[in-house]
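Of the protein chains in this complex, one is absent; all others appear in place.
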Amino acid sequence: MLHIYCPHCRELREEEEFHAKGQAHIARPLDPDACTDKEWGEYLFFRKNPRGLHHEIWYHTAGCRKFFNLTRDTQTYEIKEIYKIGEQPEVTADKG
Amino acid sequence: MQRYSGFGLLKHSLSFHENWQRVWSNPTPKKKYDVIIIGGGGHGLATAYYLAKEHGITNVAVLEKGHLGGGNICRNTTIVRSNYLWDESAALYEHSMKLWEGLSQDLNYNQMFSQRGVYHTCHTLQDLRSNERLVNANRLQGIDNEMVYADQLQKEIPALDCSKDARYPVLGASVQRRGGNARHDAVAWGYARAADSLGVDLIQNCEVIGMEINDGKITGVKTKDYGVIKADRVGCVVAGNSGVLAKMAGFELPVESHPLQALVSEPIKPFLDTVVMSNHVHGYMSQSDKGDLVIGAGIDGWVGYGQRGSYGIIEHTIQAIVELFPLTSRVRMNRQWGGIVDTCPDASPIISETPVKNLFFNCGWGTGGFKGTPGSGNLFAYTLAHGKPHPIAEPFSYYRFHTGALIDEHGAAGVAH
Amino acid sequence: MSETLAPEKVATENVAVMNQLAGRGVRAESPLYHAGLDKLSALNPRAGGVLLRELKLLGHLTLRGSQKNASFMNGCAEVLGLALPTLPLTSVEKGGVSIRWISPDEWLVVLPADQAYEVERGLRAAIEGHFSVVNVSGGQTILELSGPNACDVLKKSTVLDVHPSQFPVGKVAGTVFAKSTALVRRSGEASWELVIRRSFADYVWLWLQDASREYGLVIKS
Partner (left out) sequence: MSQKNRLQSGGRIDRSKAVTFSYNGRRYKGYQGDTIASALLANGVDIVGRSFKYSRPRGIVAAGAEEPNAVLQLGATEATQVPNVRATQQELYDGLVCSATNGWPSVESDLMGVMGSIGGKMMPPGFYYKTFMYPQSMWPTYEKFIRKAAGLGRAPQERDQDAYDIMNQHCDLMVVGAGPAGLMAALTAGRSGARVIIADEQSEFGGHLLSSREQIGGKSAADWVADVVAELAKLRNVQMLPRSTVNGYHDHNFLTINENRTDYKGDKAPDGQVRQRMHRVRAHWVVLASGAHERPLVFGNNDVPGCMVASAVSTYLNRYGVVPGSKLVLMTTNDGAYQTALDWADAGREVVAVVDTRANPNGDLIAATRARGIKVITGSAVIDVKGKKRVSGVIVAAIDAKRDKVTGKPQQLGCDTVASSGGWSPVVHLSCHAGSRPVWNDDIIGFVPGPTIQKQLTAGGINGSYSLDKVLSEGIKAGQDAASRLGLSPAAVKLPNVRSVREGKPMALFHVPHTKPTSRAPKQFVDLQNDVTAAGIELATREGFEAIEHVKRYTAMGFGTDQGKLGNINGMAITAKVLGKTIPETGTTVFRPNYTPIAFGAIAGRNCKELFVPKRFSAMHKWHVEHGAEFEDVGQWKRPWFYPKAGETMQQALDRECKATRESVAILDASTLGKIDIQGKDAREFLGRVYTNAWAKLAIGKCRYGLMCGEDGMVFDDGVTSCLGDNHFLMTTTTGGAAHVLEWLEFYHQTEWPELEVYFTSVTDHWATMTISGPNSRKLLAELCDDIDLGKDSFKFMDWREGTVAGVPARVFRISFTGELSFEVNVQANYGLHVWEKLFEHGAKYNLTPYGTETMHILRAEKGFIIAGQDTDGSMTPIDLGMSWCVSNNKPFSYIGKRGMAREDCVRGQRKHLVGLKTKDPSVVLPEGAQAVADPKQPIPMDLLGHISSSYWSANLNRSIAMGFIKGGHDRMGETVYYPLADGRVIEAEICSPIFLDPKGERQNV
């Protein structure tokens, strides 16, 4: 059971209050109609799915109903960083 | 290969079982193979076996980073069925089902494959509609499936609560009577033994750490302990690690790896001789030949490679089981565990060519992996032997996620497990 | 036909504001009306570890707006008579009006039902810029739990840490409540308020009875 810090409620809450919404930082193409089928398919379906650091979107469903990002190790389940939508992570795989 | 039989057992008992042969050897890898299969799980071993048996390709290595059959093949709830909705999936799983029927004899290894029937219970009108749709499709696809309604169902499964005062009363069920369970370890070990006897090299403790790709074409793989091993074709069958291997080959997959949990009760006297699955209340259960209630739990909503998930999933599953089978309330849960399932957005697998020439992937089986093992191996062997997919595997292309030709089993009743 | 309600009149406004309160003589039923809490309270044992009361038929307004919008913050303070709490998970209360923080841009205002319309109009008149006010009075109710075992019932029902060191009087938290949700507020040293949704009210009522059984449940009218 994950224990997740909500950056808006500013405290740790239990996983059952949240919904995991998958990989973060997948921007909707600005001009979808200009995308090829391949590009659109990749936007829709293709994911990094790393074993290790993963930047994710979560939703505080039962709490403040805000989306936010977190960086989590998908092997150890350790949460490394919480940051708001629109912000960039500081802990990244390439920074070790 | 030493043949197994009851007489053999008797004979060996006279020599205190001291003369049983090894089920597989531990060869050192050669420098080059015709085909390398990455992943010594059920699907990988089945692929190797059918490559050797049906295509005569025996210069094959299976590279396994741990021990044979150590992944999802030994962590699942052993359900076998083929009653999938769409023509493509139905054909795929039925191909597998036909191989299951007779697999013990084919491999000379008892798979303990019991066609004890798989029921999907219906709790709402929408459930009924979906299952009736499935049953009608299956019958015309040549797959046995039938509807059973509450009164009859209660007779067939006395322990199931079919009363009207349940929160979601059971209205009926679809049942595939040819469906059932098999013994998971026996599948891996049976294929391994048979593949080994046909000359396939099963290399354990051999982790692949890179791919040798030149001009968009794979020529071999880099291993941790044995350096580069060359191959004409490489097949990747590594549920739970597909994303990692794809990354080595330089592409992404439409796959996410999630924890899928399961649990067993203590062994109790058998009271359930079938498999019961409820997609609506989210629980499914069978009882093993040892008496354990084998229960599948849900998939966690996040990517996880830790072979464990959240406790909340276990709670919800147990609630559902107690709701379906009230007499389990005082039965005790012995052990829980998790596997890593690679899930595709349409809940159907990928058996396909990839952007790298001569590199093929077989992944994304989600919860369908165990039942798909023989079929998957058989079709993937064809794919590796011919360098192009078998017609049954063709729709399960990686490229369907570009064109939109998804085989979406989510909407269908049969999706869960 | 009332002129005031003709569409042409509405068309001049950006937002439809409506006095939703019925005139006298119209029966209003709270989400737990069918439980007959008043009758039950007459049959109560005198003692019990958990006391339950429905604070029913109050006005509930959901307020949305940016803290950066001074007009919004000031307008709310002016009309409501107290400033919106900006510290997460806090609430303020004065007279018959309480305000619960829900998120950085969302608050729940609870006030006497007959003030909801005037307050909404007042807010709309006072505030400029982007904001919203939604009357949600029919969709939720408030249950007050008190008594020595109120905390134990909460621990059976929510995953919040309700220890006094972690949940001081006035704290508010939106959370999972059994298999529903609730906005939990500690309203006093030993009293708690749950804002719950109407359609789940019967479920919560069944749940609370069950969870309180070992302590004894006393219904207050």
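Should a chain be cited, it is by its letter among A, B and C, assigned in written order, with residues numbered from 1 in that chain.
The rule is simple: contacts are C-beta pairs under 8 Å (C-beta built on N, C-alpha and C of every residue); 3 or more make two chains touch, one makes a residue touch a chain.
Please read all numbers here as calculations on a predicted model, not as lab measurements.
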Note to self: With touch defined as in the header, list the contact partners of the absent chain among those displayed.
What the structure shows: A, B, C
Item checked: Hidden partner chain, touching residue among B:W189, B:Y226 or B:F370 -> B:W189
Check: At which residues does chain A meet the chain that is not included here?
Finding: 1-3, 14, 19, 21, 27-28, 31-33, 35, 37, 40-41, 43-44, 57, 59, 61, 65-67, 76-79, 85-86
Margin query: Touching residues of chain C against the unshown chain: what are they?
Written below: 1-2, 5, 7, 10-11, 13-16, 18-23, 25-31, 34, 57, 62, 64, 130-140, 152, 155-156, 158-161, 163, 165-166, 178-180, 197-200, 202-203, 206-207, 210-211, 213-214
Check: In the full complex, which residues of chain B touch the absent chain?
Finding: 4-6, 8-10, 12-13, 16-18, 20-26, 66-68, 70, 74, 87, 90-91, 102, 104-105, 108-110, 112-115, 123-126, 129-137, 139-142, 146-147, 159, 166-168, 183, 185-186, 189-190, 204, 265-271, 273, 281, 288-291, 306-308, 310-311, 314-315, 318-319, 321-323, 326-337, 400, 402-406, 408, 410-412
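Everything below uses one rule, namely that only the chains that are shown with their structure count from here on.
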Note to self: So with touch defined the way it is at the top, what topology do the chains form here? Options are line, ring, star, complete, other.
What the structure shows: line
Check: Roughly how far is chain A from chain C, going centre to centre by Cα mean, in whole Å?
Finding: 32
Next item on the list: Mind checking the centre-to-centre distance between chain B and chain C? Centres are C-alpha means, answer in whole Å.
Entry: 50
Notebook entry, point to check: Hey, what residues on chain C touch two or more of the other chains?
Noted result: none
Margin query: Can you pull out the residues of chain B that are in contact with at least two other chains?
Written below: none
Notebook entry, point to check: Any idea which chain A residues touch chain B in the complex?
Noted result: 1-2, 15-16, 19-20, 22-23, 37-38, 40-42, 44-51, 54, 56, 72, 74-77
Check: What part of chain B is in contact with chain A in the complex they form?
Finding: 241, 243-244, 247, 252-257, 300-306, 310-312, 345, 401-404
Checklist line | Parts of chain A lying in touch with chain C, wherever the complex brings them together | finding: 8-11, 13-14, 16-17, 62-66
